[in-house]
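What follows is a set of notes on a single structure, which appears directly below.
The complex appears here minus one protein chain, its other protein chains still in place.
After this line comes chain A, so read on.
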C-alpha cells in the first residue's frame, strides 16, 4: 500500500473557468500538479482561491477539464481528492466521536449500530499516521483546533488520495499545533505517493514548506514556480507588498 513518491503521475487542469451569474470568478486556469509536490495556492482575499478549491472538489460547476494521469496507466480519470476543510463547523454539543466519523466514511455498517472490532483497529491505524490514536473515542466537540485538524488530515488520507487539499488548515491553531500539523504533512508527503495543494495566507509558512506555488489574482493564474522565484516577480511583489514586509519583519 505504501510506496515511494514516483513524481511521474500528475493531475492536469485545462482551461478551468467558473462563472457565477455574469461574473467570471476563475478564468482559464491551466495547471499541472505533480505527485510528490507540495504546491501552495496564494492570493489576496477574494482572488478566487476558495473557488478554485471548490471546483477541484466538484462543489461548484466549472468549464474545462481535470484529469489524473497515472504512471503505468495510459487512460486518465478524475483524481481522488482528499480534503481538509479550513474549519469543520459543527455544533459543539454534537454527540459525535472521532470514531463515528471514520466509521461513517469507511464502513457499510450504520454507525448507530456500533463499530466492529476489526474496523476499530483499522481506524486506530489511520489515526496513528497523524499521532492521534488517543483521540479515537473523544467527542469532536472537546478537541483542540490542532487535534481536530490532525483528525481531519487522517480522514482525508483514507482512502489515500491523489491530491490532498488543505484549505488554510492552520486557522485558529496555536504555534505548537501548527508545527506538529506541518511536520505530519511533510512526513506524509515523503511516505506516500500524492500531491499536496495548500491554500494559505501565511506567506512565511508557504516559503518554508512549499516547493511549488501558484498565485491567483482576480480569477487568473498570474504566476507559478518555486516560491523564491515567484516572490521575486514584480507583478507578485506588487500584490503582496504589505504581506511581504510583514513576513520579512517577523523573520528579523
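To be clear about the criterion, contacts are C-beta pairs under 8 Å (C-beta built on N, C-alpha and C of every residue); 3 or more make two chains touch, one makes a residue touch a chain; residues count from 1.
Criterion: contacts and distances are computed from a predicted model.
Among the names given as "RNA polymerase sigma-70 factor", "Nitrogen regulatory protein A", "ABC transporter" or "Cobalt transport protein CbiM", UniProt records the absent chain under the name "ABC transporter". Only one of A:42, A:66 or A:101 touches the chain withheld from this view, namely A:101. Considering the whole complex, the residue from A:10, A:83 or A:209 that touches the absent chain is A:83.
Where chain A meets the omitted chain, the residues involved are 57-59, 81-83, 85, 88-90, 93-97, 99-101, 103-105, 107-108, 110-115, 137, 139, 152, 155-156, 165.
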